[in-house]
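Working notes, beginning with the structure itself.
Note that this complex is displayed minus one protein chain, with the remaining chains in position.
When the chains are written out, they are named A, B and C in that same order, and each has its own residue count from 1.
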Amino acid sequence: MSSNSLGRNFVVTCFGESHGRCVGVVIDGCPPGLELSDVDVQRELDKRRPAASSIFTPRREEDRIEFFSGVFKGRTTGAPLCMLVWNREVDSRPYEKIRWMPRPGHADYPARIHYKGFNDYRGGGRFSGRLTAAYVMAGAVAKRLLEGLGIDVLAHVVQISHIEMVEVPSVEEIRTLVYSNPMRCADGDVARLMENVVQDARDAGDSVGGVVEGRVLNVPPGVGQPIFDSLDADLAKALFTIPAVKGVEFGAGFKAASLTGSQNNDAYTMKDGQVVTLTNNSGGVLGGLSTGMPITFRVVFKPTPSISKPQQTVDVRALVDTDIEVKGRHDACIVPRAVPVVESMAAITVVDHLLAAGFL
Amino acid sequence: MSSNSLGRNFVVTCFGESHGRCVGVVIDGCPPGLELSDVDVQRELDKRRPAASSIFTPRREEDRIEFFSGVFKGRTTGAPLCMLVWNREVDSRPYEKIRWMPRPGHADYPARIHYKGFNDYRGGGRFSGRLTAAYVMAGAVAKRLLEGLGIDVLAHVVQISHIEMVEVPSVEEIRTLVYSNPMRCADGDVARLMENVVQDARDAGDSVGGVVEGRVLNVPPGVGQPIFDSLDADLAKALFTIPAVKGVEFGAGFKAASLTGSQNNDAYTMKDGQVVTLTNNSGGVLGGLSTGMPITFRVVFKPTPSISKPQQTVDVRALVDTDIEVKGRHDACIVPRAVPVVESMAAITVVDHLLAAGFL
Amino acid sequence: MSSNSLGRNFVVTCFGESHGRCVGVVIDGCPPGLELSDVDVQRELDKRRPAASSIFTPRREEDRIEFFSGVFKGRTTGAPLCMLVWNREVDSRPYEKIRWMPRPGHADYPARIHYKGFNDYRGGGRFSGRLTAAYVMAGAVAKRLLEGLGIDVLAHVVQISHIEMVEVPSVEEIRTLVYSNPMRCADGDVARLMENVVQDARDAGDSVGGVVEGRVLNVPPGVGQPIFDSLDADLAKALFTIPAVKGVEFGAGFKAASLTGSQNNDAYTMKDGQVVTLTNNSGGVLGGLSTGMPITFRVVFKPTPSISKPQQTVDVRALVDTDIEVKGRHDACIVPRAVPVVESMAAITVVDHLLAAGFL
Partner (left out) sequence: MSSNSLGRNFVVTCFGESHGRCVGVVIDGCPPGLELSDVDVQRELDKRRPAASSIFTPRREEDRIEFFSGVFKGRTTGAPLCMLVWNREVDSRPYEKIRWMPRPGHADYPARIHYKGFNDYRGGGRFSGRLTAAYVMAGAVAKRLLEGLGIDVLAHVVQISHIEMVEVPSVEEIRTLVYSNPMRCADGDVARLMENVVQDARDAGDSVGGVVEGRVLNVPPGVGQPIFDSLDADLAKALFTIPAVKGVEFGAGFKAASLTGSQNNDAYTMKDGQVVTLTNNSGGVLGGLSTGMPITFRVVFKPTPSISKPQQTVDVRALVDTDIEVKGRHDACIVPRAVPVVESMAAITVVDHLLAAGFL
């Protein structure tokens, strides 16, 4: 059973493992003629690298993107784009033990069963967050395509542990501030509180989770497909493929449960000759189709399962209870590093739908 | 662009419109030899019919399932199963006006653009909740397949408007109580409070939303696919294809944001010779694969967009603001009727993955 | 495993059995706004009915098409089109015996194994030529779409048994003459010889095969996809899904083996401002893409496996050799009736590729 490709028109296939030679991606369906250089992709990959802060992993892969196919004279040709980054900073020693002692919160145990024990377990293998480098390379190409249509994809951290942003930031604040602090938060003061919380967790050998908000601006109305390949269903699917995501909501989301219809319905009005809505509780999607308003969504990330505190697990050979202490180089909070990944999966999905709709 | 099929192995294709001749479904990939009668499907369809309560729509389709293909001598043959229900209780008169005046909260406006004005707008056409009759017919077949493996799919209402269940009901309570009250709630007392809230909204010409919890029991560990076709991503996608869904979360869901890793990680232990976890914050899915624990998720439904209060909209011909009052026969709360639909989409997705894993 | 859908953009899903209630088809991806009535589809279905000739089966299904969904006010809506014909003239009695004694040349034996004995064996069930009624209904819609682009799909019989057309007929001859004789041959004199051969085979309790040539005119250059979803590969696949097809060739086909490159290459020249080729040995396809010249292909049909002569087979219960005489109502030659089926599969495939190329 295959499961490493996403999309129907802009098809992203990823390969590679955390401790193998590389992490790579093949994009099939990128239209010909797009100007594309390694700088475009590198810029996005760099966003995913841990910021200079003591709260992040000391594994610091350089992650230099290399094109293997699909670009000729500085433009895409319409042939598959293959891109990859090499794995260099690999230390596989701590992983021999997890072969038999699955780490709580990681995929070790079900992966072992699914692959009948043949999976590459080093660093989580195929289930490592490192795989998201492939998502980001593909997302970089998607963003280049969206640029040409004036469509913007933004994401930012709105919650870390119990620290929540209260005021909704403007698009301008997100654009200018998110990458100015290590927490990828559009409010510098809140970012400092968040950083403290992460540092505390790290000091305690523990970790914390959080929430990322995403927005896609300027998607024309009517994009998406009804019924099964709806825009929100496909966005949700794409976002759930990011490791550690446990929930996705659009617009008012779970809060819609306690609203009335008259509160939640977004009334239409004319503005500058365009049909717009006065509110955006729908998050820009109705019936699986874009309304023309910003597509807004929130994604929750669980706390990093890798913690250095001792944890209870089982020895899958002896079938007895045991304890495990997970060494290795981990982030006490991966939420900030997930921001460009969220942007990427949103961009990939929107491009896929725009291709279906004939916009690209 | 096609978008009316779901799944890779158990492929569900639906057709029909709210006010057309019928709503139907073709299932491709159902294994041969399954005992299947119209009684099996009718039982599920009946769960979707509005309960005898003043809070539900007076449109009362009989919804008698008819097999058109794929069953021979009381068993599936392996050929496509086509099933449908006829539309009988159709009154299309109130819908001529929405052709030009999109109803807030409905898909009317983006659908018009997507289909260049050719969509069947009567009763929402292809975007009507009535389409979920097709989901339930397919779900009924999926449930029959799961039965043979001892896998159970349950769903129940846990919140309507601001009324939330506080105590988590047991599997036994869900099984026995959910279909004993019109709210599909496992606690009769809470159900009565919910019903009152819906009645109040109805009296006010308004509507309310809510949350459905789902559980899939006894899925063996290792089922699902890593990366893009993961079990949770596919479940989320399937659940988001239900009209009015605005959010999906697994296990601890959005609450995981404020937990630490040591709180959220589910420790492993041996029990009766099986590897189990002491908690189930993961909702039974790690790395896109089942852990063997119950798969648990929550789905939020926005309040029914059809309300009788006047609402602001635009006239898409004249491009001016106007008001609309939506007549027609609507539910002030569709959440209870969504319960078998949630069960169905979960069952369909799990069957699709079990087929991939060789269990069926 | 599903296998009853064809296409990526214009997705044709068929259902039904030879002796079940009906044979039907769902088309997903038909663009909205196409004028479409039952007359358009009925005309094509009628071409598939046996001509008034003693050489054809006495099973004479009326095959009145019924729309079940997807058409509103005389136009397609963009929603799935479901169409079907009822089975009425069914006599299943002769088929009980083939349950255990597979007919040579039919799918009875491998079908029994594939479906573990649960397949509907009456009249060949899912493997009957009757299923091609679904192909023709879908083809009728595809042809309507092609009409709007000035693309014409033609097919005609060029060989029956050892009777071969020698002179290549003109497009005009094919258009006007093919449906004027029961053999669907563009030369009336040859048609009479063919009919005699079929009559002789019928009298001898035997059957004959033949070859159908197809042409698709006015496909613009560059349509198709390189590598795996090439236009010729997809046409070949679609044509091989017609029961009894054993070979497909494009342009010079198997004769190309004995040509030299300088003979076989089609030289380019300008004509009326267009790039054309002086010959068309490529059959209008190079590198999986259309050249702008007519797409030409030939399809061979084996002789109908249903013959009344006694044949050797095995009893699959007793696992001993035995003889079988196949009664039932069969065509001594199905090639003429395959002509609209060939046209349909070509039309469906070309529409699928035109949609991908943005022409529809």
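Here, a contact is a pair of C-beta atoms (placed from the backbone, for glycine too) under 8 Å apart; a residue touches a chain by one contact, two chains touch by 3 or more.
Keep in mind that what you see is a predicted model, and the values were worked out from it rather than measured.
Peer 1: Would you mind spotting which of C:Thr76, C:Thr313 or C:Ser344 touches the chain that isn't drawn?
Peer 2: Hidden-chain contact among the options goes to C:Thr313.
Peer 1: Which residue, C:Pro80, C:Gly209 or C:Pro336, contacts the hidden chain when the whole complex is considered?
Peer 2: With C:Pro80, C:Gly209 or C:Pro336 as choices, the missing chain is touched by C:Gly209.
Peer 1: Among C:Gly29, C:Gly123, C:Gly288 or C:Pro336, which one is in touch with the chain left out?
Peer 2: C:Gly288
Peer 1: List the chain A residues touching the unshown chain?
Peer 2: 1-5, 7-11, 13-17, 20-22, 24, 26, 28-29, 32-33, 67-70, 72, 75-82, 84, 114-116, 118-120, 125-126, 355
Peer 1: List every residue of chain C that touches the chain not included in the displayed model.
Peer 2: Chain C touches the missing chain through residues 1-6, 12, 14, 102, 104-107, 109-114, 126-127, 131, 159-162, 201, 204, 206-211, 221-230, 232-234, 236-238, 240-241, 243, 246-254, 256-270, 273, 275, 277-278, 281-283, 286-292, 300-307, 309, 311-314, 316, 319-321, 356-357.
Note that in this section only the chains that are shown with their structure count from here on.
Peer 1: Provide the C-alpha centroid distance between chain A and chain C, rounded to the nearest whole angstrom.
Peer 2: Result: the chain centres lie 47 Å from each other.
Peer 1: So, what's the distance in Å between the C-alpha centres of chain C and chain B?
Peer 2: 39
Peer 1: What are the residue numbers in chain A that touch two or more other chains?
Peer 2: If we look for residues of chain A contacting two or more partner chains, we find 226.
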